[in-house]
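Of the protein chains in this complex, all but one are displayed in their positions.
After this line comes chain A, so read on.
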Amino acid sequence: MRQSFFGLNIAVSGLYTAQKNLNTVSHNISNASTTGYSRQQNIQSASKPINTFDGTGMIGTGSEVTGVKRIRDTYLDFKYWSENIANGEWSKKAELLSEMETTFNEPSNSGFTKIMDSFYSSLQELSKDPSSPAVRALVRENGVTLANYFNTLATRFERLQEDINDQVRVTVEKINSLGDQIAKLNKQIYAFELTGQAANDLRDARTVLVDELSKLININASEVKYGKLPNGEDDIHFVITIGGNNLVDHYSSRKLVLDQRDIRLNSEDIPNLYNVRWDNGNELILTGGELKGLIDVRDGKDGIKGMDGTTATPSYKGVPYYQSMLNEFVRTFAMAFNEGYRTENGVLIDGVGHVDGFGVDTDGPGPATATSGLRFFTMFGEGNIPISSDVFIDGAVGMNAIKAQYQNITAKNFTVGLDVMSNPNAIAATNVPGENGNIDVLNELLKLRSNANLFTEGAPEDFMKSLVATLGIDSQQAKTFSSSQITIVKQIDNRRMSVSGVQLNEELADMVRFQQSYKASAKMINTMNEVYDTLINRLGVG
């Protein structure tokens, strides 16, 4: 015989179930816009039936909610992380290279081409009137402008390298902090799940952190099974590795540390750049993420060996590559312009340069005021004052010794020499003192502009053209990679959202559904009430 108020209890269970379902709907709606939130669903089932012995068999006892599950396809998370690594790397590279492009300021009306044009035009004008002080001053000023262009470029590159280095520091700190937070979440999740509960919202929070981390560095995240728990569930630990080393292992996280370099990697580098390694001294193996993007651009010199002769630089054309190319340009150009020396098929050859010439003889025939041995280009010395030819050459004799002196010139310190700065008459035009219509030397200097053997890339302008084109191509490549990678990541994210995201219409439909169910259960109680009323109050006794 079943108990009298059984029906009422069934109705009450329906009321509770509907309420719990409505709570979950409400939770979903509230989190519709929460980043990384996965919609939740109650696991609802009919509660345990009772066996009756009057022949009816099992009788239903109502419904109950046994758990709340997170709707999520974790495969898509792993997929997202692996693609986001490349996204981070290329987005960073695209951003940095486009900054470098603006530095070059080409093609424009104030870039290298224009400046070189002006310099050579003033030399041409000088060749037509070598005795004009005004034109001489113009040549000097255009020479200064040319040198300035390189100084500015080199300084900007240095500043960029410094900025990138700072970003490396911030990124490493972010990685450490994320690792730390993930380890803490692991602990909470594990503690919850030990008791058989589902830590839905904490898992969502952890996924968001891993999403963020995967953009920064090449991680490999996995859930590792460590046997069974007493309650029969798998004992799962969440592990994140970077290049084979654990960043996060269940409850604990390891740190990346920054060391300032004692020895510069590239001769063009600014001092004290950061090396990143593990806190236990292990080498950090970087294969992707923003950190790799940053380090490639900061250190990249096309994979050639660094200053120590053994460490290879990243095989990427980053800041040091462009710095070294600019240095090569000014060294070669200054040497050819000053001395006439240049390398042809690997052999250093001699030619007519500025140094062999004479300036204009301002006081007529007789000893020339301008003597030979003056170099047009030298470099800044102490206090940012251009040094004289004597100081620059420093007594070096012979092609090779003089060539070695030119290694001291960099794009940053390149400038017009003190001799020419203080006396424009020292700009060499003639090869015989006192002949101020003689432009034999000037003609040689003018020929340099079209000398296709000056650089491996060709004439001076070809060199810069190919440098700018290289940067353009690399930057275009980074843009393309980054935009296609973004598309892939977005697509995976879309698929994730498709599975886990909250669909308001769906929730509202559910809401109506559960509301109806609630109403009906209430109605049921009402009915039961009436039944009991009839039974208790109206029947017989009174």
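Keep this in mind: a contact is a pair of C-beta atoms (placed from the backbone, for glycine too) under 8 Å apart; a residue touches a chain by one contact, two chains touch by 3 or more; residues count from 1.
In this text, contacts and distances are computed from a predicted model.
When the listed names "YCII-related domain-containing protein", "Flagellar hook-associated protein FlgL", "Electron transfer flavoprotein subunit alpha/FixB family protein" or "Amidohydrolase" are checked against UniProt, the chain not shown comes out as "Flagellar hook-associated protein FlgL".
Among A:I43, A:I385, A:V432 or A:V531, only A:V432 touches the chain left out of the display. Only one of A:N186, A:N338, A:S475 or A:S517 touches the absent chain when the whole complex is considered: A:S475.
On the side of chain A, touch with the chain left out of the figure occurs at residues 32-33, 97-98, 101-102, 104, 106-107, 113-114, 116-117, 120-121, 124-125, 127-129, 131, 364-365, 430, 432, 434-439, 443, 446, 450, 461-462, 464-466, 468-469, 471-476, 479, 490, 493-495, 497-499, 501-505, 508-509, 512.
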